[in-house]
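As you look at this complex, bear in mind that one protein chain is not there, while each of the others sits in place.
Naming follows writing order (A, B and C), and every chain is counted from residue 1.
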Amino acid sequence: MDRFIYADNAATTRLLPQVLNKMMPYLTEQYGNPSSLYSFGQTARQAVDEARDTVAEYLNCRSDEVFFTSGGSEADNWAIRMAAHAMAKKGKKHIISTAFEHHAVLHTLKALKKQGFEITLLPVYENGIVQIDDLKQAIRPDTALVTVMFANNEIGTIQPISEIGAVCREKGVFFHTDAVQAVGHIPVDFAGLNIDMLSLAAHKFHGPKGVGALIIRKGLRFANLIEGGAQEKGRRAGTENTAGIVGLAEALKLACLDMEKATPPMIAKRDRLISGLLGSVERSRLNGDPIKRLPGNVNISFEGIEGESLLLLLDFKGVCASSGSACTSGSLDPSHVLLSIGLPHAIAHGSLRLSLSQDITDEDIDTLLEVIPPIINRLRDISPLWEKILKNEKYE
Amino acid sequence: MDRFIYADNAATTRLLPQVLNKMMPYLTEQYGNPSSLYSFGQTARQAVDEARDTVAEYLNCRSDEVFFTSGGSEADNWAIRMAAHAMAKKGKKHIISTAFEHHAVLHTLKALKKQGFEITLLPVYENGIVQIDDLKQAIRPDTALVTVMFANNEIGTIQPISEIGAVCREKGVFFHTDAVQAVGHIPVDFAGLNIDMLSLAAHKFHGPKGVGALIIRKGLRFANLIEGGAQEKGRRAGTENTAGIVGLAEALKLACLDMEKATPPMIAKRDRLISGLLGSVERSRLNGDPIKRLPGNVNISFEGIEGESLLLLLDFKGVCASSGSACTSGSLDPSHVLLSIGLPHAIAHGSLRLSLSQDITDEDIDTLLEVIPPIINRLRDISPLWEKILKNEKYE
Amino acid sequence: MAQFYSDKVMEHFTNPRNVGEIPDADGIGEIGNAKCGDIMKMYIKVKDGLIDDVKFKTYGCGSAIATSSIATEMIMGKTIEEALQLSNKAVVEALDGLPVNKIHCSVLAEQSIKAAIADYYTRQGIDPTPIVGKLADPHQPICEL
Partner (left out) sequence: MAQFYSDKVMEHFTNPRNVGEIPDADGIGEIGNAKCGDIMKMYIKVKDGLIDDVKFKTYGCGSAIATSSIATEMIMGKTIEEALQLSNKAVVEALDGLPVNKIHCSVLAEQSIKAAIADYYTRQGIDPTPIVGKLADPHQPICEL
């Protein structure tokens, strides 16, 4: 293997050693149960409380609005299901979302649909951004909830959360945002954006896997997803994952403290990678808005090739990346995200997502720009589809 | 602080260094997403698969019956809610459980009751054990599910799971057991006991917090609690907590390999502690069956005192323990478990649970026997209730 | 060492002041019940309208013991009128706060002192109600307040 370049930070990130250090006491001597009375347990309790304060500080919410969960999926499920059921009792059974949400949202909505909810999925257009007028038109008297992601996980586009929040607040509709890809990467201001509920996951910003949070605006009280003990003020049962919670808070703090300094160079690398690939590979295109996108997100489609074989060849070169091809996921259709922005199936299959972190150096970008084009060419050489494209034959 | 004696292993346990060692690669270099195609992700995938095989091996189930969760509470919620909803579609809306289940079960049942389910809670009698005839009589044509814990978390009594499994199988009723306190402590044979679903949590057997599993019998397929990605064969979404899962399996393996050797000395210590306390403190009683109980569980009530103040004074002596008093939990009534075995409130308030692990030495037992009686006496000295008891006055 | 309670609560819990009984007390008040897990019993000795001595016995949690202890300190040597003005809030403040679910303990302390004073007046042949006000029923669970 040549160099190891991890360019799949939208899938998961490296746990930072500083974060692990903060967690270590709770993985060793400090194993007390935070719900226990004795001082050994109260030390863990204090750590959890401090973590909650840290989260509140960096997301601009109140400490008592922070509820720790096992990750982004749980937070999404909890927020959407429970708001939906609560509103259904008031006769409101309409939910608005977008066509390119994460499956944690879309599959939850699908389950709700089976239970009689009506779901409107807003279009996201070629640039992968929701239009506020569409939202305004979609809101009905029986709309229970609007759930729109903060930033998309595949194409990295950032949604007009502030406007959406304002519209929802004005119309008196609850607003949940899946901010799993945004938190720790771009500024997220819970109170300032009129958000009612917000999901996040630690492992997307160099924290540990298996821990996340749902921020719930003070005063909102829906049913629980996980019933049981009195943890999290009786709203999310389960012995607290102290180490995970401490890790989440530390990772968030580090990410937020670093953000202002780290973002411009990250964007520079991202844009050099994008223009380098588009420049050197014919019939390639950038997916998603070039400006309103996450600092680390690159998503490009290459005609005539299929994503999985591209990923395997990149793997040989030590490059970890991801694709929206169906073959990667084991489903039949390519990524619903790429289809939602109007890509034909065949082109969606040939997509590559490179998601950067601060670990990525300028040399890594050079390597990527060096390594990727020949792989594309190699695959095109043996591709009967590329043959058709060159001959301008109709396909699909 | 004198000696540090952690005798609250039913609340949570020390993460074993050997277990943490196994987890460390996944908290450092091996941070790949197990769902990723590239070899870096597949290494994590392999670790998760091996963990699944290990769990299957030690619980006598199939690997494809193991679904990792964020802990015991999630597993309980998932099993009970989803089985209930599936059965409700067939007109079966009756659920049988016991009066002394963990809140993860009882509060889930309470939520279901609000949704129109009918709940029968079997009595557990003075010895804290369900009687099989009660179960037989309770099963009705519309019974959807029986959920009975494997072993109780407060008084440690072990339930007749084999008989319950047989009855349920014979009557064609699904059987879930909350085995959170049993797994890793006593033999648990999923297939051999006719169990349909079983919950467990790693942190109860020296594994990490924030990870557990639901074992679901092959062929059973209910809805998901957490919808989203394709993880866990599409049945439990969320990026896999690789380190946690690996830790769970390793802890389970160590616990099971050690069990035969470790159990008799643990029982000897438990029994010495019980008889020592009962012998030296007047008006004290053991809660729960003396024989059919977990090897590490001691639960004794001392008349005339309240549990929380006992715990605080024990804390000064470096002893971590727990109580069934209301004051510990912040609720008003003392533990529903102690009430379920017929203890009057006043006596339930004066209970002490000491739950041992292998870390507890014979000297620790000596210390406990030395330290506890004077504390009881001290509290009784200032207790107006004890005054009444001595005078044979009626109270309550 | 992290604690559930404030240092002040812990200090009073560990070294409670004025514990015990006054055999020839002028007034005794008992509030709470075993079912709730809290009973406070206050003994007072009154001299020249002043609380000359006070002692307590308490069955209950850490904060029950600590609130009884500090309450005795707060009324010792005070006039009956001052003692009657001791509010549960003052007790909580003197202890640097109590967890929310423990506030009822401070109510018990206030009420048991009032009950002892009421008992004192009754023994003097004076109807305490106009002076002390309506007391909580000693057998009602104050913890549910």
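The rule is simple: contacts are C-beta pairs under 8 Å (C-beta built on N, C-alpha and C of every residue); 3 or more make two chains touch, one makes a residue touch a chain.
Source: prediction; values computed, not measured.
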| item | value |
| --- | --- |
| Where the missing chain makes contact, among the chains that are shown | A, B |
| Option from A:G172, A:G219 or A:P384 whose C-beta touches the chain left out | A:P384 |
| Among A:P34, A:G156 or A:G304, residue touching the chain not depicted | A:G304 |
| Touching residue (missing chain; options A:S325, A:S340 or A:T367) | A:S325 |
| Hidden partner chain, residues of subunit A it touches | 304-309, 312, 316, 325-327, 330, 332, 334, 344-346, 349, 382-387, 395-396 |
| Residue numbers in subunit B that touch the chain omitted from display | 37, 39, 42-43, 45-46 |
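Methods note: only the chains that are shown with their structure count from here on.
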| item | value |
| --- | --- |
| Maximum inter-chain contact count - chain pair | A-B |
| Mean-CA-position distance for subunit C and subunit A (Å) | 56 |
| CA centroid of subunit A to CA centroid of subunit B, Å | 34 |
| For subunit B, residues that touch 2 or more chains besides their own | 308, 312, 330-331 |
| Junction residues of subunit C, two or more chains touched | none |
